[in-house]
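Just passing along the structure, written as structure tokens.
The other protein chains are all here in position, but one chain of the complex has been omitted.
Note that the chains take the letters A, B and C in the order they are written out, and that residue 1 is the start of every chain.
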């Protein structure tokens, strides 16, 4: 490693923990051109802030994100906040010349997302959206097989993302139920992932048509102060047409009892098929239609599989958190090479366009096109 | 068994074989109030006709369906023809006072279906549509669990039906590719099943919105005379709203490489979930959300499970064809009791309404309501 | 079909039902050189006898097996009795010149089995042991793949057969718990199947070494008259060496809670592997080691798969009972061709040698060889 790269991370909860671990672990397994230094962690919950700093060795603690963004010692700003802060933090960080890593969904709506992208692109910084499921080895292998033409032209892309943590009507209001903070519910949180995977594996969307539901309209306030109104969707389903002719079906819900983090892809092409299930993250099922035989269960733990040479011998499975190690490896490599990171804020914006079009279609009951748009040329 | 019930069957192919076996086998396993007599089989392919007659012991052969319908010796007309003949045969048979069993989809469109229903209802005969998957023990068990309230109020009903036999562009034109004979493609053949299962398990549809695709637009003629234009869908996906508030997602395709006869249901309720996969026909997965534990894989082969006491000891699995044995048992029981059979032509008509609304929605790009309608009162 | 073949069946319970169905159904699906006529069914439970006769159309009923064996109108004697009657019935039937089909295990011990084989061989009749799992299409496909060399030289053959119906200590004594009637417990009932499959798929056994346990030593009498002592094994496990160098592991138990009829094979060769699970009877898993890829799940329902062309289109699964249809098709074909049936009484005897050697090894705590022996030359 040639030099240090100082990280400032905003957010101390679930994603703060996952990102902290990733920055700490990446150099142990991958050749990284920089040493990531866990410089400053920022949050407003003091106990949580101290805990995270102590646990992962963050050198400094901060309660104002503005100070992190302005700190000249920091090279990379990593945004793990609730969704409504993605926009101001990312714009400020990029403007201040920091490289920016931002959790998904990139923003609450496409206008925010475009401004984030535009600002970062014009600032010439490296920007990346944490669509971490692109970095699951089995999904990266699916991408490789598709790019090699193994399943031919894709005709069907069916994706679902099922969780059950909101099935209990007694589960309290959190920021994720408030549209002003989160933008949307299952849609932005979960469909964002499968929309991105669709763009990654199939290509651009042409049109979408969806339906949204809030099955449980009120929830108890976490502080016991009565009940609050849920202003986001519990579930969103939509159909999609892709530019290259495939049709798609998508459903995200947080009211699927028994499903914890179940993301399934079913991809059917003219020559073969691919199946994936996130709860069995190390497996990919592949049907080679030219052989006319059954689905193969590929245990994606071989050295020839994406990312896996860095980890353990065949059959020694990895977990969910490893995807973030791959994300930060990609980010730091992009900073070093001067090439764009992938997926970047443009991908975050494009995903947001699809999500917004689904919302619009659900409101109007009609198909909504996804406008064509081109990337900003680097100046 | 008290008396004979003489069957006249029109159609000698796949369904003719399945129905023949069912009529022959039912009395060996179930208490049936009549002895079904395989009286006359009717078809236009003479070799096939003779073969079927010989194989299953049909006493008479006939090439004109009109003669079967008019034959006073025949009590039940069983329609296993291509779809365009369902209407004339069923109407003639009911008018002639025969009980009528008809394959799905009941008709090519809802107008035909209504006339079939109306005729049969007014004639006072027993009528039944062969939605045989209601008679899978695992699905009948799902119905029982739903009726007992085990999964609470249903919020999601996701169903797919995947086959791959049309993936090969060299597969020739058959009647199923000609809209004038079949009415539709994957939609009427396969979505008919999952639409009926949705009505069986969830209840009536309120609105639908879909998309249809013919990926392979021409196919070689079977007789070598050039190429023909495919006038039906290869694949149809649609979203649905149910009257009682659930949302649904449906996809049928014949271009899913590696999937042979894969019908999957995923049903999420307020208290639990149910999963079913037709290729593992003896299994039902059930999650009891009130226990907060995992999905149970129920091997539906216990005497307490629907239909299974008639068959074999626990763990001795049954197959696809057994569903037809259950169908004819139900039919003959209804004839004896004087009570309606279920599912009857009204169910066939209601299913057709949903299918037609999907076609209409796909053409217009908008949601289509399913009109309310009531059954004809028995006179 | 050229002529009739008159069947006399002894036994009216589980196997009587399965065999009755098989004889009735076989001509509907397979080209059979004879019409099997369900001539006489024989049993001592009068209600059950009448019921079976009525259900399957047996023309005559009989309570003395001797009369069946002596009846000149009968061509084939089918033995579905408790195990202790296999020997006297089979010997008498063969001596009377009848072809004989006998359930497994062929006998209570190898001496009986040898005499049965010797008698039938010398009588020149067709004899067959109902090792019906050889006739599962997935297992027949496994045999084909092995014979084609697809998995190379076999090194490991691991087989288990798990049921749970005796887990409940309140389950009463039945003939299967009495060694004088059944010969043994799980061993003869269940290991018989997997020993035969090992001979079918791998080849002859060289040595075995096992352990037997009766976990529940007493059970209530079915008639309420106190408790009886269980004189057979609840479970038997053994290791095996095969002549050609493979090693094997076998376990049969009736005390495996949750397992209903779970027979699993795991076969590892020098070039690939095969896996089978009877509760998913239509599936075979195949790993082609030369490709270095995953296990393929083959849905064994294609016309190219053994027996399947006779049944339904791909993906339309069959059940457990179909194996008996294949058995009787084989039997009637052998009678017509004059060639031996497979598996015959020699196979039943060889299986019994292995079973007896396991019992002996369990008693002595040492390995027991399986003697070489040759078939009787047809005179």
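Descriptive notes on the structure:
Here is the rule we use: a residue touches a chain if its C-beta (ideal position, glycine included) is under 8 Å from a C-beta of that chain, and two chains touch if they have at least 3 such contacts.
Everything numeric in this text was worked out from a predicted model, so none of it was measured.
From the options A:44, A:144, A:316 or A:375, the residue with contact to the chain not on display is A:316. Screening A:20, A:71 or A:236 for touch with the missing chain picks out A:20.
In the complete assembly, the contact with the undisplayed chain comes from C:158, out of C:158, C:231 or C:360. Among C:34, C:56 or C:238, only C:238 touches the chain left out of the display.
Residues of chain B that touch the chain left out of view are 286, 293-299. Contact between chain A and the unshown chain involves residues 14, 18, 20-21, 24-25, 27-29, 55-56, 163, 165, 259-262, 278-282, 299, 301, 311-322.
Mapped onto chain C, contacts with the missing chain fall at residues 151, 155-156, 158, 160, 162, 164, 167, 209-211, 213, 215, 235, 237-239, 241, 245, 247, 249, 251, 253, 255-259, 266, 268-273, 287, 289, 294-295, 365-367.
Going forward, only the chains that are shown with their structure count from here on.
Chain A and chain B touch with mostly matching residues; of the residue numbers seen at this interface, over half occur in both copies. The mean-CA centres of chain A and chain C are about 55 angstrom from one another, to the nearest whole unit. We define each chain's centre as the mean of its Cα atoms; on that basis chain B and chain C are separated by 36 Å.
Within chain C, contacts with two or more other chains are made by residues 299.
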